[in-house]
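Removed from the display is one protein chain of the complex; every other protein chain stays in position.
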Amino acid sequence: MAARLAESLATTDEFAELFSDESVLQAMLDFEAALARAEASVGIMPQAAAEKIAAAAKAHFFNATAISHDALRAGTAGIPLVKALTERVSASDSAAAAFVHLGATSQDVADTALVLVLKRAQSIFKRDLASLETALHGLAEKHANTVMLGRTLMQVAPPVTFGLKVAGWLGSIQRSHRRLNGSFADALVVQFGGASGTLAALGQQGIVVGHAIAHELGLAYPDAPWHTHRDRLAAMLCDCGVLTGSLGKMARDISLLMQNEIGEVAEPGGTGRGGSSTMPHKHNPIGCSLTLAAAYRVPGLVATFLSGMTQEHERGTGGWQAEWPTVAALVQSTGLAIASMTEVAEGLSVNSEKMRANIEATHGSIFAEKAMMVLGQKLGRDTAHKLLEQATRKSIAENRRLSEVLAEIPEIAACLDAETLQNFEDPGKYLGVADEFRKRLLSTPKPGSPKREASK
Amino acid sequence: MAARLAESLATTDEFAELFSDESVLQAMLDFEAALARAEASVGIMPQAAAEKIAAAAKAHFFNATAISHDALRAGTAGIPLVKALTERVSASDSAAAAFVHLGATSQDVADTALVLVLKRAQSIFKRDLASLETALHGLAEKHANTVMLGRTLMQVAPPVTFGLKVAGWLGSIQRSHRRLNGSFADALVVQFGGASGTLAALGQQGIVVGHAIAHELGLAYPDAPWHTHRDRLAAMLCDCGVLTGSLGKMARDISLLMQNEIGEVAEPGGTGRGGSSTMPHKHNPIGCSLTLAAAYRVPGLVATFLSGMTQEHERGTGGWQAEWPTVAALVQSTGLAIASMTEVAEGLSVNSEKMRANIEATHGSIFAEKAMMVLGQKLGRDTAHKLLEQATRKSIAENRRLSEVLAEIPEIAACLDAETLQNFEDPGKYLGVADEFRKRLLSTPKPGSPKREASK
Amino acid sequence: MAARLAESLATTDEFAELFSDESVLQAMLDFEAALARAEASVGIMPQAAAEKIAAAAKAHFFNATAISHDALRAGTAGIPLVKALTERVSASDSAAAAFVHLGATSQDVADTALVLVLKRAQSIFKRDLASLETALHGLAEKHANTVMLGRTLMQVAPPVTFGLKVAGWLGSIQRSHRRLNGSFADALVVQFGGASGTLAALGQQGIVVGHAIAHELGLAYPDAPWHTHRDRLAAMLCDCGVLTGSLGKMARDISLLMQNEIGEVAEPGGTGRGGSSTMPHKHNPIGCSLTLAAAYRVPGLVATFLSGMTQEHERGTGGWQAEWPTVAALVQSTGLAIASMTEVAEGLSVNSEKMRANIEATHGSIFAEKAMMVLGQKLGRDTAHKLLEQATRKSIAENRRLSEVLAEIPEIAACLDAETLQNFEDPGKYLGVADEFRKRLLSTPKPGSPKREASK
Partner (left out) sequence: MAARLAESLATTDEFAELFSDESVLQAMLDFEAALARAEASVGIMPQAAAEKIAAAAKAHFFNATAISHDALRAGTAGIPLVKALTERVSASDSAAAAFVHLGATSQDVADTALVLVLKRAQSIFKRDLASLETALHGLAEKHANTVMLGRTLMQVAPPVTFGLKVAGWLGSIQRSHRRLNGSFADALVVQFGGASGTLAALGQQGIVVGHAIAHELGLAYPDAPWHTHRDRLAAMLCDCGVLTGSLGKMARDISLLMQNEIGEVAEPGGTGRGGSSTMPHKHNPIGCSLTLAAAYRVPGLVATFLSGMTQEHERGTGGWQAEWPTVAALVQSTGLAIASMTEVAEGLSVNSEKMRANIEATHGSIFAEKAMMVLGQKLGRDTAHKLLEQATRKSIAENRRLSEVLAEIPEIAACLDAETLQNFEDPGKYLGVADEFRKRLLSTPKPGSPKREASK
């Protein structure tokens, strides 16, 4: 009863595996094993019992479908999982079985399992983000002087460089990467509180045991259990949402630039990538559309998580139960967007000639801003605006360069000498501080470099 | 790589099966078989080829995981599915293979498959809603005279009947059921438009073939293809969202009434239901918490679908690709909420004595409204309000009935005779038109009764 | 302390006025006046008192800012409004003052006021939708034969007609209009239930009074109060969301077609419309961007309303309090989207020459689908696909028509005679049943035509 196909555009294989039954089951069992070992280490249970429990805590011993079925009856997967583990331990050592899950509550196992899965997600994110950032850095350097149209409200505007455009994408991705480093560090904490979050069943040993579990699992130990305080997870998921939004912006730009009539960049093709079953000429922006799909999905998922935060007292009634599928979808969407944009960035073709040609096709109208500025100060803004608007229309209607048309208008010709007029026509001369901005964006220290993280 | 466990609180087994690989794969193949037969029926392909294709169109012949993997490369599951089907047909009949998927586009198969799956979802919804409505109708009749506290802003208020409360739940559920009948009828239409939605590859035969496919699959035929017009699906999913909201309201009420300190109703227990791994006394509102979880999830999913509606030109770049997992989660959540509330309604225990006792515990303060009305007209609203507020506080502080306290206040005693005062204390006498409202809610014709549907 | 400027891109003046203090205040007062008259009509209060109350119930007598301030303290605007009204009536007739708001609760006035405001919103929607539908109908007829590129995933595809494209927009808008007619009819019901929704304070007269209020206000009377059953409002707001999604799709298409490099359509300019402060050449898609902004905002607002539906018992704690600003924003966004697209549709320039030129620029690659079909059956799909892919690439690389390139490939030339090849090149011949679909879309009865509405 797998559901890979219904989600085939929603996750890479790697992230599908991360939330697979085997992966989730093992994460839950890892908590139980760590709990047993931690309790043995402080003498709450015999060392031998802990080893029996740890030995039984292997995913392949259990039936995830049956546990899933019972989870819906129990209201949590923790209960049937503990039951199944106890039965397995009991089969060989009934004394040890009495120590399974001792002092913990079902949410302890479910939440810690989630955190363990998220820790693996983070390492995939980091790996792919590093590749993406490297690819974008390279593009931004290579195309420092590749001039292209600026476009505002999807209309042509004064020129930019492709290097600046890429640096803008990179800047926002790096900022999100840095935020994620911080929020993952906050969120990767063990959950261990027992029935009401006081670890009462363990007397005064609760915190020692908790530290030992955290150590065993490679997680941090929080100030207190967080059964109904979901802000750390929420913040981390929000950061996923923001990152996916930035990746979506990059995908939007590339999909627009790939339109046949614009043709300035192209996603890499690759086997099975972007073709059409019936239209052999097609080269679809698949990576962009998958990333945009992720960007469409992620906001609603973030909203779901946030709206589920108002959890009642010591354990929630509904808000918590809504979390797992929401987190899974959100992490998978983010992972897919990162991976897709990495592939796109690494293989992007850039057609700088088409960029130049598209500028040419505007006949210079995009330089009207500059003319406006100069003329505005000489003729007054209103007069200048009217004259320029007329000239621009004429230039378009007659398919002639704006500079020529301007030169024919006496009021304007009086203000602008021919040389100035021609200058307007060279896009490379009208870039302002584009390259300074590009360099500033590239000079930010990389996320994950030791210095930054240490200072958190 | 199944992901049942991560979604174990998000779907019943039945709905997990509905979106399983086998189910989705078969729905896609059903489209291909119907397309082949339809084209054969008008002479576009030989009958024998159609039969070969139909014979090959069985889910168990194909590897859903491989198709899922390739789908992510292709940007749609349609492309690898068609490739795999073509290969299978080709193995036995290469001529027939050339007719596979003829004239259709990959979105035709994906969208029609989705509609086929939704049609099955509808029939499960209808079955469960009928049970739920029957159960609620029974409760609303049985408890016509069961008096309980009204509660506004979670504070005690003048009494209602449990019958009215249930009738209110039922009314909203029936309205949503009726809306869903209409929106499902609109949405269950075949998708068949070919590359650009004109069926150009089929010349003038497109509409005839489309009708035949629809007939074959038991779907309606729309005015035109709807590749980027997703309003029918959106409206149906919104109706799921509204229904789940109403079910969530019912679950919220029941979970509040189940609090130990209130104890007026209880969910049925049943095997594996609602216990705690460590707290044998617990009887948790599992059905309610699952339903509330669905109610937390559904709004974000509706938002995702709506925000993906702005799909570009003849085929979308991102919006469409985001749909399948969103629809699956939304339908599964709705189905889970219906099933959970059906189980709850069918087995609900109602403790009318506790309801009565909770009224008693207010010492009559909830009847202050009536006293306010009478006194307001005799003493002026401000004076009356002040006197009553004092009396109410005194009644609570001294743990005495409000009627007694009121009788001791001369200004009030002068306005209200003893009999009137005692009347205030009988909650059954202060129900206004509660029973008329209850009856009006119950008298609405049932959704799905032939007359209503005919008039759509 | 008005906030028009912060919302200046979010609403037309007309919808800003609809939710203005004066409008909302008057709607609340209209309820109080209607309540008084209704109660007088059945003898609950003297006719003279009702007239005093009605005479005082004029918005300009009251200070909306002060009421707003106190509303936040009271948790509802109903309480300070009733207090202020009582004071005003009291100043001239203290006996009449005791009858103000008699038997009603503060949510009765707030909810009924909301419904009254929504009724006015509906009439504006209907007026503008009628204009929009007329404009689109005209465009769809005029451009029945205007051939343009189909575009899928933002890449060129076989041709469509602009008439079909417009008819697609129209179809989805008409469907949403029809849904809205139904859901408005359901939602425009009076709210009148008193403290706990039983109208207990009015004894057995509650329903008669309720009917009279509804009659007075031109609203329908529901089966029962709906203080915590918000499904009717939710369904109507969802329908707004779906409509705005369809309008957003239209806006997306037009904004894409307006890109300078594509240049197939243009929004009307008009005074102050779409210019740039610094770039006189600009002609921005303002109507589209406002509509898209609405389409970005509406899904989250729908989600908010849905997530607030789980309201507790007889009066909610948070869910209800979140509604007014959400409804206002949602209705204003929808109204703005309708108005913007109406202006765009009524003044749209269509450049059919540019449409033709853009087709030409593809060198015929968009007809590869047809070639694929013919060749697939003669050469086998794989061979055909490979040959065509090569030919298409060659055609693009050499800037030559695909038909020429195809004619040079012996395997292909053997399958396709020259005439067939040339046919591929005439876009008007490769439209399939585009015009039938267009006609089917246009032949749907108009929303609001008497027959359809009667059958609801």
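Odds and ends about this structure:
We just call them A, B and C in the order they show up, numbering each chain from 1.
What we mean here is this: contacts are C-beta pairs under 8 Å (C-beta built on N, C-alpha and C of every residue); 3 or more make two chains touch, one makes a residue touch a chain.
Small disclaimer: the values here were computed from a predicted structure and weren't measured.
Touch with the chain that is not drawn comes from one residue among B:300, B:316, B:335 or B:427, which is B:300. Of the candidate positions B:55, B:95, B:130 or B:156, contact with the hidden chain is made by B:156.
Remark: the omitted chain is touched by one listed residue; of A:134, A:420 or A:444 this is A:444.
Which of A:80, A:241 or A:287 touches the hidden chain is settled by the complete complex: it is A:241. Remark: the omitted chain is touched by one listed residue; of A:37, A:88, A:315 or A:401 this is A:315.
From the options C:297, C:401 or C:438, the residue with contact to the unseen chain in the full assembly is C:297.
The set of chain A residues touching the chain not shown comprises 75, 86, 94, 97-100, 102-103, 105, 150-154, 157-160, 164-165, 167-168, 171-172, 175-176, 179, 182, 186, 194-204, 206-207, 223-225, 228-232, 234-235, 238-239, 241-246, 248-249, 251-253, 256, 292, 295-296, 298-300, 302-307, 309-317, 369-370, 373, 376-377, 380-381, 430-434, 436-438, 440-441, 443-444, 455-456.
In the full complex, chain C contacts the hidden chain through residues 1-13, 16-17, 19-22, 24-25, 64-65, 67-80, 82-83, 101, 104-106, 194-195, 201, 248, 251, 255, 270-279, 284-286, 288-297, 299-304, 307-308, 316-322, 324-326, 328-329, 336. For chain B, the list of residues touching the undisplayed chain reads 151-158, 255-256, 258-262, 276, 278-286, 289, 299-300, 303, 307, 358, 361-362, 365-366, 368-369, 372-373, 385, 388-389, 392, 396, 402.
Going forward, only the chains that are shown with their structure count from here on.
Comparing the centres of all chains, each the average of its CA atoms, the largest separation from chain C belongs to A. Least-squares overlay of CA atoms from chain A onto chain B yields a rotation of 180° to the nearest 5.
Distance between chain B and chain C, defined via averaged C-alpha coordinates, is recorded as 24 Å.
Residue positions 255, 276, 278-279, 284-286, 289, 299-300, 303, 307 of chain A are each in touch with at least two other chains.
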